[in-house]
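A short write-up of the structure that comes next.
Yeah, one chain of the complex is gone here, protein chain that is, but the others are all in their spots.
So, chain A:
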Amino acid sequence: MSGPSIIIVGASLAGLRTAEAIVALRPDARVTLVGAESHPPYNRPPLSKEAIQALADGSAPPDAVFEKLLLRSRLNPEDVNLRLGRAVTGVESDGVRLSDGSLVRGEWIIAATGLRPRRLPIPGMESVRHVLRSFDDAQGLAAELQPGKRLLIVGAGFIGCEIAATARKLGLSVTLVDPTPQPMLKALGARVAAAMAQLHRANGVHLILGRFVESFTDGSAILDDGQRIETDLVVEAMGSRPNTEWLSGTGADLEDGVLVDGRMVAAGTENLLAVGDVARFPNPIFDTVPRRVEHWSIPGVTAKRAAESIAALTDGKEPDAAFAPMPSFWSDQYGMRLQAFGAPTLAETQTVIEGDLSRVGTEPVIVEYARDDRIVGIVGLGANPASLAKHRSRIADASTPFAAV
């Protein structure tokens, strides 16, 4: 008897790790991995950091830059049927339809389609407006990142701030606009965000906070207070939207990504799972609210869980539904590593437990984040990894799971 047939949609970090985990657990499975991009699975974080810098300053040819991004894999070519350069357009009763019109049959579908950048819904300056999610985006933007050019970044989240730092290194003049009062405010909270604002200013970024772009005219963006920002180049970095349109009609809850349970099985379906950035799942370390988590660490753990669930279900066993991964993310800005554990975004209070926030960028700082007297996150700014690792375990200590699962 042949094993289960499984279609993984999205050939990036989450899709690749899911394929590997399934092949490891069910070597008899027939796995098809479909990806809209023509590139084999590669790593995105360097796209706003060293990779785009190398593409822009020409210190390495594009092939060499891509080679470094390529995700190493334990798969053998014969383990999966790889279909690149084709998007899935819809789900049908016995499989998925591809953009070239062909049908891929399968019993299980795993959504690993990630996110795409939000765009400003206003016209103007189209030829110089960029986003950054893919290697192709990075190549297009890098070609324009020349010393002396004026760059306007709309959105001061992590990606916007990293592009600002990289562009300053490359010698551009950088303006960063965001409607909130501080950069990365939602992720880091007011005090740390204010310290990061200071770091950007100290590095020559023109930060305009509490303002948004209302329109574009020839060579300028006009802000809501009438300010005119002349610019050669615009990057829209206002966050992302989940790629779930192809799942309409499946019965899944697509409110914000694909709602799944601790098995990674989509609510309202039996044979649809979701992994990586597109999955919205509850994490009992914190509470019972399902959330999407846009961190590099999530594709790996959700992939493994999805594979375990399919292996159990196809064996007629009950899969493990308890899922409580410790989130972690990092960011590199001006040579400083920001490393976070847990969910600082959920905190009500921030306490500096090492260093001094006014010295961010020059001295190590560690901040503890709490909600209801429980530690929910730790953020290190240029901190020693060993001391950070010690504090990290206190999140787990404080986290006798909130809800029994």
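The working rule: a contact is a pair of C-beta atoms (placed from the backbone, for glycine too) under 8 Å apart; a residue touches a chain by one contact, two chains touch by 3 or more; residues count from 1.
Methods note: contacts and distances are computed from a predicted model.
> Looking at what's absent rather than what's present, what does UniProt name the missing chain, "Ferredoxin", "D-methionine transport system permease protein", "Putative transcriptional regulator" or "Electron transporter SenC"?
For the chain missing from the view, the UniProt record says "Ferredoxin".
> Which candidate, A:337, A:374 or A:394, sits in contact with the chain we can't see?
A:337
> Which residue from A:60, A:194, A:222 or A:326 sits in contact with the chain not drawn here?
The one listed residue touching the chain not shown is A:326.
> Using the document's contact rule, name the residues of chain A that touch the chain not shown here.
17, 43, 45, 71-72, 74, 296-297, 300, 326, 328, 330, 337, 339, 384-389, 392
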